[in-house]
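A single protein chain has been removed from this complex, and every other one stays in its place.
Per-chain residue numbering starts at 1, and chain names A and B are given in the order in which the chains are listed.
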Amino acid sequence: MKNRDANQSSVFMSRLKAILGAPVAKVYLMMLLLYVASGLLEPNYFSYGHIMQLLVMASFLGILAMGQTLVILTGGIDLSVSYALNLGAVIMTQMTIEQGSLAAVVTVIIVGLLIGTLNGLGITYLNIHPLVMTLAMSSILKSVTYVYTGGTPKGTAPDWLRTIATESFLGVKIAIWVWLALSVFVIVLLTKTTIGRKIYAIGNNNTVSLLSGIKNNRVLVLVYALSGLFAVLSGLMITGFSGLSYLGMGDIYLLPSIAAVVIGGTSILGGRGGYTGTIAGAVIIYVLMTILTILDLKDAGRQIIYGLVILFVLILYGNGKKLRA
Amino acid sequence: MRRLESLRGKRMAVKRKKTTIFIRRNRDTLIAYGIMLVVLVLFAANQNDFFTRYGPQSIFNQMITLAIAALAQTLVVLTSGIDLSVGAMIGLTNSIAATIMDPMAQFAGGKLAGVLLTMVIVLATGALAGFLNGLIIVFFRLQPIIVTLATASVFTGIALYIRPTPGGKVPYEYTQFFAGRLFGYIPSSAVVLAFFIFAVWIPLRRSRLGQSIYAIGGGEYSAFVTGIDVNRTKLWVYTLSGLFSACAGLLLTAQTASGDPLGSELFTLNSIAAVVLGGTALTGGKGGYVGSVAGAVILSLVLGLLIFWGVPSFYQNGVQGIILILALSVGVLQKLWKKRKAITD
Partner (left out) sequence: MENEPFLKVTGVSKNYGGVRALIDSRLSCEKGEVHALLGENGAGKSTLVKILCGVVKPDSGTIQINNKTVEIHSPAEANRLGIAAVFQELSLVPDLSVAENIWLGHEPLNRFGLIDYKKMKNMTESLFEKLGLEIDPDLLVRDLPLAQQQLVEIAKALSKDPEIIILDEATSALGAQEIDLLFALIKRLTKEGKTVIFISHRMDELDQIADRATVFRDARYITTFKWGSVTSEQIVNWIAGRDLEETYPKKSGSKSPEIALEIRRLSSGRVLRNIDLEVRKGEILGLAGLQGHGQSEFLKALFGVQPVTRGEIKIFGKKTEIKSPVSAIAAGIAYVPEDRKTEGLLLTRSVRENLSLMTLDRRQVWSLIRSKAETGDCLKSVEMLNIKTPHLEQAVEHLSGGNQQKVAIAKAILTQAKILLLANPTRGIDVGTKTEIYQLMHDLADQGITILFYSTELPELVGVCDRVAVFKQGEISAILTEEEINESNIINAALGIA
C-alpha cells in the first residue's frame, strides 16, 4: 500500500463489496421479498397507507431494539426492556394527570436511564451475568409497575404525544421521522464515535478491550443505560399511539426485540453487526405478522412460523466454527 | 505411641486436605445451601403447622416442577449452553398430557393403561423436542441461546394447536399419586425429588457422560482434543433436557390437573435462576444439580413465604428479583473479601 490515494480507491471498492455482500443486504432483500409476498396475498397492502402503518408499528419495536442491539453487541442481553417500557408508559399517563406532561416526560427519561444504569452496575460491579441481572430487574420492574398503578393504570396520553404517534408531517408519519432520527443517532454512535468502537471491542473480545486501556465497565453501564432509555421511549410512543397504558403492554415486545437484532445480522455473541440490520429485522417481524394475519393463522400457527423464520435466518447466516479444522 | 500419633496426624491432614478441596470445588453450592437453610428456617418459623402433615407436602409440591426443570437446565448450562425452551417444553408436554390422558384411557382400555401410555407419549415428545434442539445446535453450529429461543416459540405454537385454551381432563388418581402422599405419609413429590437426585443425577454425574459434560463446559476445545465426542455429548444433553422437561410437565399436570400451553413460561427463567443460585456458573464446567435443588427450593419457598406473610401479589415479583440479586452478590462479596485477605498476607 503506497499512498493515501491508493488507499482511498481500494477502500472504496472494498467498502462497496462489503455493503453489497454483507448480511445486512441480505436482510433488506428478505424484507422486500416478504413485503411483496404480503402484497401478493392482500393487494391492499401495496398502498402507501399500509406501508406507513407498517412502518409505524415497526417503529415501536425498532426503537426498543435499538437498546437491545447495543447491549447484544457488547455480548450481553437485556430482558428488562419489556417492563421498562411498561413502567415508562404508566408513569407517563399517570403523572400527566397530576404534574403535567412535561414533568412526566422528564421523569420517564430519568427512570429509563436509572433502570439501565442499575442493570449495568449489577453486571459490572456485582459480576452478575446480564441474563440473570436483567431478568431480576424485570421482576422488580413488574412489581414497581403494579404497585405504582395500584393494579389499574390511570390516565391517558397527552394530546401532543398522541399527535406525534399518529399524525403525519410532510406526508410521512411523525413516528417514522422519530424512528429515523433516533436511528441516525444510533448508527452514527456505532460507526463514527469512539464509544461505538469500544462497544464492538468489548463484544468482540473484552480481554483485548481491557488490555487496550478501554474502561469496559463504564462503556457497559452506558450501553445498558441507553437500553433503558430506548425502552421507555418506545413505551412513550406506544402510549401515544394507543392513547393509554396498561399492565403487561411490553410483554409482546421482549422476544421480538431480540429476534429483530439477530435477524438483522448481529451475532448473539456480540462484536459483529449493527443497527442497520435491526431496522430491517423489525420490519420483517411486522410484515410476517401481517402475512400470518392474512392467512388467518391462529395464535398457534403464528408462534410456529415465527420460530421457524428465526431458525431459517440463523441457518442462513451460518457462522459456527468447526472443532476439527 | 509416637507412631500412632503421627498416623493420626497424617489422617487428619488428609481429611483436612480433602475438606479443603471439597469446599473449593463446591463453594457456591454450599453458599446456596446456607441461604436455603435460612429460608427454610424462616418458612418453618412462620408456618405454625409446618411440622404437621401439611407442611412438608406443600413445600415439595410447590417446588417439584421447578426442581425438575432445573435439572434439565443444569445439564445444558454445565456445557456452557442454555435452554430457553424449557418452559415451552413443559407447557407442550403439560398440554398434551391433559388433552390425551382421558381419551387414552378409552383407547388403552383402562385408566392405568391410559395414564401409562400418556406418560410414554409425553416423555417421548419431550425427548424428541430436546433432540431437535440438540440437532440444530450441533449440526448447524449455532448458539444455543437463540436456537432455543426460536424453538420455544415453535413448541409453544404446537402446544397452542393441541390445546387452544387451558383445560383438559386428568384422572383424580393421577393427581393423587403424584401430588399427594404415598402410604399416607410421605409426600410423593419428595419421593420424586429423591428419585431424580439419587437415581438420575448421581449416576449421571458418575458416568463418563457426566464427566464429558463437565469437560465440555470447562473448555470445549480441550475436551475435543482429549478425545471426547463433543457432538454426541451435546446431543445427549439437550435430549435429556427435553426428557426432564417432559417429566416436569407430567408433574405440573398432576399439580394443576389441567393443561395450559402458556402457563409455563416462567419455568424457563426460573430454572435459570435456580441453576445460577445453586452455584452452577452460566459459563459451565462447575457446579451441579445438587446446588440447583437448593436454588429451586429457595425460589419456591420465598414465594411461599411472601404469600404467607400476606405480601400483596404485586410485590412478589420484585422481592424475588431482589433476593436473586442479593443471593448472587454473596458470591461476589466473598471473592472481594478473599482478595483483601490475599493482599494483606
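Here are a few things to note about the model shown:
Definition applied: a residue touches a chain if its C-beta (ideal position, glycine included) is under 8 Å from a C-beta of that chain, and two chains touch if they have at least 3 such contacts.
This is a predicted model, so every value here is computed, not measured.
Shown as candidates are A:195, A:244, A:294 or A:308; the residue that touches the absent chain is A:195. Residue B:226 is the one among B:46, B:226 or B:334 that touches the chain not shown.
As for the chain not pictured, it touches chain B at residues 17-18, 21, 24-25, 203, 206-208, 210-212, 214-215, 218-219, 221-229, 285-286, 339, 342-343, 345. Summarising the interface, chain A meets the missing chain with residues 1, 4, 7, 10-11, 14-15, 18, 188, 192-195, 197-198, 200-201, 204-205, 207-215, 271-272, 324-325.
The criterion applied here is as follows: only the chains that are shown with their structure count from here on.
Look at where the CA atoms of chain A average out and do the same for chain B: the two points lie 32 Å apart. Chain A meets chain B in the complex at residues 77, 79, 122, 126-129, 131-133, 135-144, 146-147, 151, 255, 258-259, 262, 267-269, 298-308, 310-311, 314-315, 318-324.
The residues of chain B lying in touch with chain A in their complex are 82, 136, 140-143, 145-147, 149-161, 164, 220-221, 224, 230, 269, 272-273, 276, 282, 314-322, 324-325, 328-329, 332, 335.
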